[in-house]
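Supplied in structure tokens, the structure appears directly below.
Just one protein chain is left out here, and the rest sit where they should.
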Amino acid sequence: MAISKVVSSAEEALQGVESGMTLMLGGFGLCGIPENCIEELVRIGVKDLTCISNNAGVDDFGLGKLLQKRQIIKMISSYVGENEEFERQMLSGELEVDLIPQGSLAERCRAGGAGVPAFFTPAGYGTEVAEGKEVRIFDGKPHILESALISDFAFVKAWKGDSAGNLVFKATARNFNPMMAMAGMITVAEVEELVPLGELDPNTIHTPGIFVQRIFVGEKYEKRIEQRTVRHA
Amino acid sequence: MAISKVVSSAEEALQGVESGMTLMLGGFGLCGIPENCIEELVRIGVKDLTCISNNAGVDDFGLGKLLQKRQIIKMISSYVGENEEFERQMLSGELEVDLIPQGSLAERCRAGGAGVPAFFTPAGYGTEVAEGKEVRIFDGKPHILESALISDFAFVKAWKGDSAGNLVFKATARNFNPMMAMAGMITVAEVEELVPLGELDPNTIHTPGIFVQRIFVGEKYEKRIEQRTVRHA
Amino acid sequence: MLDKNGIAKRIAQEVRNGWYVNLGIGIPTLVANHIPESIDVEFQSENGILGMGPFPVDGEEDSDLINAGKQTITAMPGAVYFDSATSFAMIRGRHVQLTVLGAMEVSTSGDIANWKIPGKMVKGMGGAMDLVASADNIIVAMMHTNRAGASKLLPACSLPLTGVGCVKRVVTNLAVLDIKDGAFHLVERAPGVSVEEIVQSTAGDLVVPDEVPKMSI
Partner (left out) sequence: MLDKNGIAKRIAQEVRNGWYVNLGIGIPTLVANHIPESIDVEFQSENGILGMGPFPVDGEEDSDLINAGKQTITAMPGAVYFDSATSFAMIRGRHVQLTVLGAMEVSTSGDIANWKIPGKMVKGMGGAMDLVASADNIIVAMMHTNRAGASKLLPACSLPLTGVGCVKRVVTNLAVLDIKDGAFHLVERAPGVSVEEIVQSTAGDLVVPDEVPKMSI
């Protein structure tokens, strides 16, 4: 019988999350973020968090909610605009920010999950990102050594999942979720729909359940759009 | 309009393959191997090939066919049993063999396709695989530096594909095919079925068409089973 | 002199049939509007789509389907979604044939600065460092001068770098310029723009050939 990862609520899913931990949160902008886990992090009020997430939400949504409550002391991200509170905390020194090229961030999470402690990439060579990092030439081109990232908890959001923790994402809401699922010591997946075991086609699962320790159905999804853009038909 | 990669035959798909080239061939054992590309390689008779493939086929099927014709001078593989002609050529020195741990082989192909020139892995540390390779300790554990693999041509076999080169694999016939598709300078995909553009669900494509330069429908698939094993119901 | 759409239109002429193209935010995004029907290209957005289509019509926005600028988009037939690691495998592995992005400064050695102004709020580099470090073919789309009228084509960048020695071509409101051998090389001038004006507006070494054709756009 497949191993069951189902928990009944965000509260149960976040058991063991403590102040001072390093968390990964999937999503790109506000797309594919673990809304219910973020709500629960706000509710339990853990502090001094290091958050690894491509972005930092907006003022009143996504990680912005944790920033408003001053629960985060360090962000590891590739792009953190769109957030006044973030800017204020960063400029005042309350918030430490480690900016990483987006591809390096993605690959460092994957490496963390895949047991690869370090790898070479050309991204950032010759820039301040390379400061203090080993440089090596491959095929005539300089590369820098980047290290793997792991986290105490990873929070990811999927479209569908099953009790074994298998996940399927929708469209570009996939983004960082699969790599972060791999890199969490404990990975919590929140899903829009929990389907019966065996219903997901084993050929089309994005994240195998082995990477997921807990799964629950999110109570409510706002799925806010950051830049609503339409064409005139 | 999506870029079309469709060619009409194996012959057209293999245009430009020359003696002395390095080729990657997907498959695990005889499962998911590019049968029609192998047939065409035999037909055009190119020689002195370096073949990167997890296995080397059996005497009369898969890469064994190229070995019989003495078209291969070097194999890069993780496991090469089940093949008497292989053994004869290897012991006589006609065939050079580079054995690589299976996970390192998979990751080296992915790295080649992903622009990561080298990475650290614990696999093989303290064994002859580590000879001449850089060793570095991460988190108290020794790792060796492995380099990326690329190839002049990669031959992969998928279940379904579309004209844009998007591929879907079936069950464990996926194996090395996706990484090799990434690592070929020219990647040729042979498929059991070519479906109309737009028919594959964009959420469930395993290999995005960007990694595939040519695609064709295989004329015939034997799909031989290497170890037929059944239970008594 | 070109407007933003003019710059995008000129860059569209650089695109070849069968190319995968990554367009940055701003002027580069406009390039998609000017690709001729006769050319098949696919647009990659680094947040995880290949085969990006136009913006949706009103009412058909999908919050799960956005581009790297976080704008709602659509998908073309043959599109595919993937995760961020795979997306940058495409970019870092040089499977994307053309990257078009904006810049604050470009230097005669091909350096580019486009992510950080010291003393101002730093938003981050996003995928720009990966894109410029890997693409074989990088075109910078920008105004020739900044709002204060100072040249953005410099002997050396003064701002923190995004990438080193990577830019090969720049298309501005005034000109098309190639970067090689430590200098800008004037390739074309925009309609209504004189060579003198380009020389005036270019702070880095500029090689001007005897004949400078006018852009045909």
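By letter and in written order, the chains are A, B and C; residue numbering begins at 1 in each of them.
Just so it is clear, contacts are C-beta pairs under 8 Å (C-beta built on N, C-alpha and C of every residue); 3 or more make two chains touch, one makes a residue touch a chain.
Treat the numbers as computed from the prediction; the structure is a model and nothing was measured.
*Asks:* Which displayed chains make contact with the chain that has been left out?
*Replies:* The undisplayed chain, in the complete complex, is in contact with A, B.
*Asks:* Of the residues listed, A:53, A:77 or A:163, which one is in contact with the missing chain?
*Replies:* Within the whole complex, the residue contacting the unshown chain is A:163.
*Asks:* Would you mind spotting which of B:51, B:106 or B:215 touches the chain that isn't drawn?
*Replies:* Answer from the full complex: B:106 touches the omitted chain.
*Asks:* If the hidden chain were put back, which residues of chain B would touch it?
*Replies:* Touch set of chain B with respect to the missing chain: 28-32, 54, 77-81, 87, 90-91, 97, 99, 101-107, 109-110, 121-129, 159, 169-179, 206, 223-233.
*Asks:* Suppose we count only contacts with the excluded chain; which residues of chain A make the list?
*Replies:* 1-4, 110, 112-116, 162-164, 166, 182, 197-198, 200, 202-203, 205, 208-211
In this text, only the chains that are shown with their structure count from here on.
*Asks:* Just grab the chain with the largest centre-to-centre distance to chain C, centres being mean Cα coordinates.
*Replies:* For chain C, the chain whose C-alpha mean is farthest off is B.
*Asks:* Any idea how many Å lie between the Cα centroids of chain A and chain B?
*Replies:* Their C-alpha centroids are separated by 32 Å.
*Asks:* What is the distance, in whole Å, between the centres of chain A and chain C, each centre taken as the mean of its C-alpha atoms?
*Replies:* Each chain reduced to its C-alpha mean, chain A and chain C end up 28 Å apart.
*Asks:* Which residues of chain C are in contact with two or more other chains?
*Replies:* Counting only residues that touch two or more other chains, chain C contributes 49, 75, 81-82, 85, 88, 91-92, 134.
*Asks:* On chain A, where are the residues touching two or more other chains?
*Replies:* Expected reply: 107, 121-122, 169-171.
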